[in-house]
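Dumping the structure here so I can ask a few things about it.
All protein chains of the complex are present and in place, except for one that has been dropped.
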Amino acid sequence: MNSFGTLLRISIFGESHGDLVGVTIDGCPAGIKIEMEEFNTDLSRRKSGKIGTTPRKELDHPEFVSGFYKEHTTGAPITILFHNQNKRSGDYNDFLSTPRPGHADFTAFRKFGGYNDYRGSGHFSGRLTLGLVAAGVIAKKIIFPVFVNAQIIEAGGSSDIDQAVQKAIHRQDTIGGIIECTAENLPIGLGEPFFNPVESMISHLIYAIPAIKGVEFGSGFQAASMYGSQHNDAIINQEGKTETNHAGGINGGITNGNDLVFRTAVKPPSSTPAKQKTLNMKTGNLEELKVTGRHDVCIALRIPVIIEAAAAFVLADFMLQEQRVGRINK
Amino acid sequence: MNSFGTLLRISIFGESHGDLVGVTIDGCPAGIKIEMEEFNTDLSRRKSGKIGTTPRKELDHPEFVSGFYKEHTTGAPITILFHNQNKRSGDYNDFLSTPRPGHADFTAFRKFGGYNDYRGSGHFSGRLTLGLVAAGVIAKKIIFPVFVNAQIIEAGGSSDIDQAVQKAIHRQDTIGGIIECTAENLPIGLGEPFFNPVESMISHLIYAIPAIKGVEFGSGFQAASMYGSQHNDAIINQEGKTETNHAGGINGGITNGNDLVFRTAVKPPSSTPAKQKTLNMKTGNLEELKVTGRHDVCIALRIPVIIEAAAAFVLADFMLQEQRVGRINK
Amino acid sequence: MNSFGTLLRISIFGESHGDLVGVTIDGCPAGIKIEMEEFNTDLSRRKSGKIGTTPRKELDHPEFVSGFYKEHTTGAPITILFHNQNKRSGDYNDFLSTPRPGHADFTAFRKFGGYNDYRGSGHFSGRLTLGLVAAGVIAKKIIFPVFVNAQIIEAGGSSDIDQAVQKAIHRQDTIGGIIECTAENLPIGLGEPFFNPVESMISHLIYAIPAIKGVEFGSGFQAASMYGSQHNDAIINQEGKTETNHAGGINGGITNGNDLVFRTAVKPPSSTPAKQKTLNMKTGNLEELKVTGRHDVCIALRIPVIIEAAAAFVLADFMLQEQRVGRINK
Partner (left out) sequence: MNSFGTLLRISIFGESHGDLVGVTIDGCPAGIKIEMEEFNTDLSRRKSGKIGTTPRKELDHPEFVSGFYKEHTTGAPITILFHNQNKRSGDYNDFLSTPRPGHADFTAFRKFGGYNDYRGSGHFSGRLTLGLVAAGVIAKKIIFPVFVNAQIIEAGGSSDIDQAVQKAIHRQDTIGGIIECTAENLPIGLGEPFFNPVESMISHLIYAIPAIKGVEFGSGFQAASMYGSQHNDAIINQEGKTETNHAGGINGGITNGNDLVFRTAVKPPSSTPAKQKTLNMKTGNLEELKVTGRHDVCIALRIPVIIEAAAAFVLADFMLQEQRVGRINK
């Protein structure tokens, strides 16, 4: 299933080592002004380059091939392409016989009968999230003046993230992290229970991002050990402002006008430089595997902007369904 | 949005204090034999009655009004109704002016312009999950020989759940809990990335269950503080069996043949007997609120069977899409 | 697939000789006032009773079991049930071995492996359209001040419809007819090309009504033998009013502000009292079949109100997507 959304819809395509990856955003209202440079900020935040990220360098230059005319959205589907440039497919040949632990090598092979393009993890590559980031730029314009903001609050179990990354590099291993995302200025009433409450739609899209293992809203797992009298947020004004925000801005699956708050757990990249045990599918023997190729020590560093994009996208779709957008945000 | 699913679809309807709540399951293969008594086990597990659950007693007797003929599914939509009997709507009148903290009273009022049926929380009542449990019974037949099993592993922060409930009753408050669900015997290859990986679809449906604040898979939030070399599960045979199961049975959004494992955080019920502060919407003054009516001290006690139903439903839908079911499981 | 629609969604359930048939309408805005009697006019138009229609009499009394409170829609799913009363299932036993020509007996048996409820044609009965008519009543409120109107313009090849019916009764046979539907007062801009233009959505829903064999818009099949200079409708004012209406109110899949006009062809009922040849599936021999039971001579007489309902439903869904409804039509 390569698409998601009700009135605002995203679909993605491409493989890591094919010609390009791309995204189509459909249902975007006509007349939204977006200058092409506006995409660069968010695309740059997703890029590697910082310490702890892969040495594979990609320009990630967006080509706008439909849906824009004279710097405005036209109402037609928006398609954006990103050519793949810095490919080294040879790195991946071994994974056909010795699937990397923790990766999709084995499951993709079995699901697609061996016909999948395994190079660079193919359609399972984190590179596919480029399109989601681009969609997020558009979604952020739609939801204005709602703002989403995500940042990494923990890596490798520590809130000193630089130190955690250095430690992992030194150890020649990979680490995970926790990302917190908030959305401010939300209208009351977004969300479509029973089956599409805010939490359902956000977690659905967040879990499509590779490497996510947990999503929690407001007090999250902590809520399970609180008393109701502690957890409940007292309403203190007629616009629904609450004293605390254990609910994370959602009651009954619907935004309550307070900040939306959620956290996601990112696992350590499976492609660790550490030695690992895996099965040689051809011989049936256990072998030692050392993943070479170019990989991230802490992919969580690059994910906050993707989380923002996912949150903005879901909120934009809800706002369109609630008829709170339209000719206003242009 | 009252429906969910791709080939197997569920839709629910009804309000807590209306005539009935109901469910329609569409896309179920014809010819599955189900005896009506098979529904009782799961419906009973969801019922109140145990210490820590509401004194509202409902028969929860399923009426099968379509889709069955001679004890087999017919291939037509299956509709099951549950009449509401033990209603005390007067309990809810006050919440119009003084919305309960943590509950959907305020958001539903605002979203539906005051037209929503607020009695017994209306369409936002946990009573709507009856239909999901019934759908789960059918889904469990479809996925056989896959088995799902969910149980509460923690309440109020403690693994001694009885004691935690007693403590909360004594304190006149409510508590949350954590539920763990596993699915055994899964085929390799279920899940539809990019946008419908297993985690996305399960968390989507789980978050539709009232009171859920967190969903995590495998090592979940714990993964964020592990090294890649610790987290990766070594593959040890050609059917993909792994030595550990930090991935919770999923790689790249696709089942890998090991047990699916996920946990959900349930918040303490908002309707606590403890005194709370809330706003009187009419006067604009803060008031003290004491929720009477009949409510659960620990709703998490009743939720495992609902979690199982959600997991079984998603797996059944995936299996139908992967063409692994059909004339076999009848 | 028992559901249809994007923001306004209908799902139906039930079999002709089960306990009941029903409908759920989801996505209807809250606060629309509908008195229960308003359903009776349209439900009566669908009823049998006139010359040329079946002697099976049903009360068709709607039971409103959810989604209404104090005579207004609540924003929750609306479910309406119709109990089946006047059943004579014995009439249908023969069709298991000798499927009626032109009917779904054979295809349903094969699709559902013999598990379908064949009594009264089960889920394939025209009785399922009751729910569509009820949904139409609600849709007509949503689209106000747009009005839809459908009428039979031809039966058995003649515009004198009474005479055509008398002739068929005399001949002991069944006849078809042509129904024309118009919608007045339409806003410009409804329709969602590329894949959901107005024609696509209307024809999709119209063809779900049993017995429909053709749908054409504006000049329809006649357009194929016109010159472009004849067919084009000259625009004569700035609101898009055209001199002629060969387009049937649609250009490029989008309403142009003129009347929507389409016609549907209804085949003669398959259950003709005339003698027919069919195969005895058990013996493999050709046999003579005379369909008894209670059937319509000219089902087209009862279909205009169903066509209206389908058109109103599609238009309401488009209006919700175009944000032209909401708090206005209440």
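A, B and C label the chains in the order they appear, each numbered from 1.
Just so it is clear, a contact is a pair of C-beta atoms (placed from the backbone, for glycine too) under 8 Å apart; a residue touches a chain by one contact, two chains touch by 3 or more.
Note that the structure is predicted; figures quoted are calculated from it, not measured.
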item: Hidden-chain contact residue, picked from the options C:1, C:36 or C:51; value: C:1
item: Candidates A:19, A:184, A:239 or A:287 - the one touching the absent chain; value: A:19
item: Touch with the omitted chain, as defined above, among C:146, C:205 or C:306; value: C:205
item: Residues from subunit B at the interface with the omitted partner, ascending; value: 6-7, 321, 323, 326
item: Residues of subunit C in contact with the chain not shown; value: 1-4, 6, 10, 12, 99-104, 106-108, 110-111, 123-124, 128, 154-158, 168, 171, 173-178, 188-189, 191-197, 199-201, 203-205, 207-208, 210, 212-238, 240, 242-243, 246-248, 251-256, 265-272, 274-279, 281, 284, 286, 300, 322
item: Interface with the undisplayed chain - residues on subunit A; value: 1-3, 9, 11-15, 18-22, 24, 26-27, 30-31, 63, 65-67, 69, 72-79, 111-117, 122-123, 327
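Operating definition for what follows: only the chains that are shown with their structure count from here on.
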item: Centre-of-Cα separation between subunit B and subunit A, whole angstrom; value: 25
item: Averaged-CA centre spacing for the pair subunit C and subunit A, given as whole angstrom; value: 44
item: Where subunit B touches two or more other chains at once, by residue number; value: 1-3, 12, 111, 123
